[in-house]
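With one protein chain withheld, the remaining protein chains of the complex are depicted in position.
== chain A ==
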Amino acid sequence: MKPSGRRVRSLFIIVGLSMLALAGCDDPKYMPVLSPQGPVARSEYYLILYSFIVMLLVVLGVFVIYFYVITKYRARPENKDYVPPEIEGNTKWETIWTVIPIIIVIALAIPTVAVTYKLVKPPKVEAATTAATGKSLTIDVIAEQWKWVFKYPAQNIETVNYVNIPAGVPVNFELTASGPINAFWVPALGGMEYAMPGMNLKLWLEADHPGTYQGRSGQYSGRGFAHMTFNVNAQTAADFAKWVQTTQQTAPKLTQQAQDQIQKPGLLSKPLTFSSTEPQ
């Protein structure tokens, strides 16, 4: 039996199978986290990539020592009489492998803290794509059991289970929940944030280009949680302005009956649109 040989082989099998599974998965739709479509997701992606590379170096370093030690010092019939020396420790080496991890942690901590602070501020607006709606857009998000309600306070529009945003404009999602905690997550545009009752958490997201990105709940909230998906439709500034205008003119007002239907635990068969945010 040769453990090292088998280990390497099993590693190859695993990696091979995973590669096979991922073949043809380079479409951004399959790997939203690794193909960011906005500035927020992009800065998170760079951190993921950076930390992965650093960790990969650590893995490679440790694996070299590991395989060297377990093959070279393996008990064999030839070395039956070998009596290992009694070694207490070695201050020089122990210092080295304490200092190296400290340096690695510092190297990781600096960009981490920088980006953590950066993400609470709106992403920088690119002048060329600034939409007519102004510098940014605020949308209130309420997690119901089990649907997502989006209120546009400035536009007096409410949508359920889909949200339209202008591309190239930072959008400030203000998250809350009427009951159980959910997490608002659009992986292609950026990481998640909790939607909690009695709280109002902010999440900045921005889409680079027009397109449809899927969002879902990231926090279990009961029976219908797996179905809490929604589409984020990023539109050009002109299209978005047109959509706002049409909706304000043609969509029905939010009625008490519709409001009750939304708040009752359950799923909806299709997305809804209203031209008011408070029941009339």
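As a working rule, a residue touches a chain if its C-beta (ideal position, glycine included) is under 8 Å from a C-beta of that chain, and two chains touch if they have at least 3 such contacts; residues count from 1.
The working rule: contacts and distances are computed from a predicted model.
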item: Absent chain [UniProt protein name; select from "2',3'-cyclic-nucleotide 2'-phosphodiesterase (5'-nucleotidase family)", "YwgA family protein", "Quinol oxidase subunit 1" or "FMN-binding protein"]; value: "Quinol oxidase subunit 1"
item: From A:Ile48, A:Ala241 or A:Leu268, residue that would touch the chain that is not displayed; value: A:Ile48
item: Positions on chain A where the hidden chain makes contact; value: 1, 3, 6-7, 10-11, 13-14, 17-18, 21-22, 25, 30-34, 41, 43-45, 47-48, 51-52, 55, 58-59, 62-63, 65-66, 69-70, 73-75, 79, 82-90, 93-94, 97-98, 100-102, 104-105, 108-109, 112-113, 115-117, 119-120, 145, 178-181, 183, 185, 187, 190-194, 196-199, 201-202, 214, 216-226, 265
